[in-house]
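Sharing a structure, written as structure tokens. Questions coming.
Every protein chain except one is present and positioned as in the full complex.
Note that the chains are named A and B in the order they appear, and that numbering of residues resets to 1 at the start of each chain.
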Amino acid sequence: MSQPPVVSVRDLRVYYGTRRGPVRAVDGVSLAIGAGETLGLVGESGCGKSTLGRGILGLLPEGASAEGEVFYQGRNLIGMPRDQLRRLRGPELGLIFQEPMTRLDPLLRIEGHFRETLRSHERGLGEREIRRRSLETLGRLGIPPTRFRLYPHEFSGGMRQRIMIALALVLHPKFLVADEPTTALDVIVEAQILSILADLRKGSGTALLLITHNLGIVAEACDRVAVMYAGKIVEEGSAREVFASPAHPYTRALLASTISLDTTELHSIPGAPPNLIDPPPGCRFHPRCPDAMQVCRTRDPIEQRLDDGRRVQCWLHGPEVAIPQGGTAPLGRKEIAVAEEA
Amino acid sequence: MPRRPEPISGEPGAANERLLVSVRHLTTHYAIRGSFVDRLLGWEAGTVKAVEDVSFDLHRGEVLGIVGESGSGKTTLGRTLLGLVPATGGSARFEGRELVGLDERTLRACRRRMQIVFQDPHAALNPAMTIEQSVGHPLRIHRLASGRNEIRSRVAEALNRVGLAPPEQFLEKYPSDLSGGQKQRAVIARAIILDPVLLVADEPVSMLDMSVRSKILTLMIELKRNLDLTYLYITHDLATAKFFCDRIAIMYLGRIVEIGPSQAIYDEPKHPYTKALLRAIPDPDPRHSLPRDLPRGEVPDAARPPAGCAFHPRCPRAFAVCGWEAHDIMELLEMRWSGMAEEQHQRERAMIRVAEIRAGPGGPARVPAAGGADGSQLLALFERIRSEAPAEPFWTGVRAMHAGAGHVEIEWHQPLEPRLIPAGRVEVSCHLYNQAAPAGSLRT
Partner (left out) sequence: MSVALGSGRQPRPRWLRGGTAIGRALRPIAEAHGFARAMLWSGAALTAFFVVLAIFAPWLSPYGFDQYRSGKELFPQLAPPSARHLLGTNVQSTDVLAQVIWGARTELMVVALALLFALSLGVPLGLFAGYFGGIFDRVLVLLMDAMFAIPSLLLALVIAFLLGSSIASGVLVASLAITIIYVPQYFRVLRNHVASVREEPYVEAARALGARPLTILIRYIFFNVIQTVPVLATLNAADAILTLTGLGFLGYGVQPTQGAEWGYDISRAVADVASGIWWTALFPGLAIVLLVTGLTLLGEGLNETINPVLRQRATAKVEFEATTLEPGGP
């Protein structure tokens, strides 16, 4: 990246406090996204990716605490006073949710939604200007102006999601987090919306963090990908390269278990994702990893940078010097009890 | 790791003996309750034709996939077959016996032989019953076992079959203690404990993660082999359907638009909708990229299906006979106006009384002009629209346009209703393959 990144996350940790101990939803994550770039954050349910997305924007629920650094325009968003953060959200930082049905006010026309959004962040906008900007953004998303005065329930799910995206984009944010934006939608609508997102980011230079569990979407719509497991990023790099030759065994296993049109055999990962209160020691993936070594059980892997700029956290990629004597011997994995299967 | 399941083979004679389900012209309509005034005045607000004229056969040991997006009617089809929703017409024979019109009591007895697995594992189990109670309940309902011990042992056997082992660990648990994959296994256990012959699986894996999906599909394949099950697999995901199914039926707005062996559908898709579905599947193969030529718009409202072929407003290959009508004018205008500069949009909009576009008697559509514009000005507008995008399929359906006093009249080519016709190895409901269609011949 030649330019400085729009958002730079360093060692972010988000823990939920519960009686049984802290849930380590995000446990030391670092990443950076540049202008006009799309980073796909992919992982199974419960790996912490939604928490990461919201943690970056400071939208955490009660009982969650965050620590670390999220740099946006030179300022650390973690620990920023609430009202300053609130002013940034909207015009600078945007979020697109998964369920468009429940996020739009059923009593407000679409026109009203846009007016409210624009007025609260850019005071003094005239009616005509509001209308012009709203229709322009809606037009880019394929919503005809004849429907500007309808209520949310008069639209289908796919159109509601487009309206949500339009609401996020009308303020021209520099950074957008899309949390599973197409999971609830049909496949053709999904492809349409991804295509729209791809066009938009090229045009407007918005940095996009796309959170999903669908590897296919990431491969088609993202420049870079970060694979998340049990609160940590295990691999991160260019989407093309990661999918062509995955470096981390989990990434490899995820790709293998994805069912596509070319699938001739079903593969799955034995066992289930770990409990985030009490994760396995050492590398969190070691109980399910086909290539686990002795050291994987005792020591946390150290992040390595590969030749092509990828980052990976796996002892298979060294550093050799940090592995103790005998650490590279294969780990005899216990038979994963059938009862612990997902 | 399981390979792709073997498709059934055999001569036609053998196939008939193994015919399990035979559906002919099945129709399920829902009446929409209109507003109070409508009901007072006796006007029906309309019907949703959820399933319209669907016919197919299902043989023992076969897996038939019903693929479609939301609004296609695939879920309603599954429920109609099981009698959970009453059919409004047609016939559905199961093991030779007619199910449509059967009374509830007899239907309940039939439910021993056909079961359903639902989409949402988190909501398909009664939160107030333990796993043992839930999975064992069918045995009690149909009085196939009595006494706590017998039920418990049969439940344990079913749990073992679906991979929830050791069963003792799961018997006393409640659904909220289980993960998504485990819940779905319990749902499957409940469905198979009666030894059914037919299993309708309604999107059984779409709410699960990728790796868990594979595990549940593996389980379903194993059960098919061990228990000689027949599946009706309902899904919107063509990738899993391709892997799991022997034959596939693609549904759009209540009708089957293409049906045939699954290999044929994937190798040589015929219907433009099928082609679109295949192109839209996201693929982690880095050599693929985002599809560019997707059909525009979305699945239309099932209460107002388009005339002729329901897909024609979105179809890139639509032509004269596909069913062009007044409603398509509105869509044409809307598409034109999205993204257009506001002043121009307002100017054009001011010329047309958009809300009053309707089909006149005998077919042609009448577009009334507004704001002092007369018919010829309006006609000029339409001609300009046409010249700016002459390749729009809409114009293939327009036979002639005349300007009247204060309106424009648009005459259409005669639309034809599409029916399923053989084309290659499949049957497809599309005029592109209809030899009898006047303005088209076999176009591929």
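Going forward, a contact is a pair of C-beta atoms (placed from the backbone, for glycine too) under 8 Å apart; a residue touches a chain by one contact, two chains touch by 3 or more.
In this text the structure is predicted, and so the values were computed from the model without any measurement.
When the full complex is taken into account, the listed residue touching the unshown chain is B:82, out of B:64, B:82 or B:159.
One of B:86, B:101 or B:127 touches the chain omitted from the figure, and that residue is B:127. Only one of the listed residues, A:101, A:277, A:306 or A:322, touches the absent chain: A:277. Residues touching the missing chain, restricted to chain A, are 4-5, 8, 10-11, 13, 15-22, 28, 30, 62-65, 67-69, 71, 74, 275, 277-278, 339 (touch as defined at the top).
Although one chain is not shown, part of chain B still touches it, namely residues 82, 84, 108-109, 111-112, 115-116, 118-120, 123-129, 137-138, 141-142, 169, 172-174, 177, 187, 190.
One rule holds for everything that comes next: only the chains that are shown with their structure count from here on.
Chain A makes touch with chain B in their complex at residues 44-45, 131-132, 135-136, 138-140, 142-147, 156-159, 186-192, 194-195, 198, 213-221, 239-240, 243-244, 253-255, 257-269, 272, 338-339, 341-342. Those residues of chain B whose C-beta lies close enough to touch chain A in the complex are 1-4, 69-70, 163-166, 169-170, 179-182, 209-215, 217-218, 221, 236-240, 242-243, 266, 276-286, 288-292, 294-296, 298-299, 333-335, 337-340, 342, 345, 349, 354.
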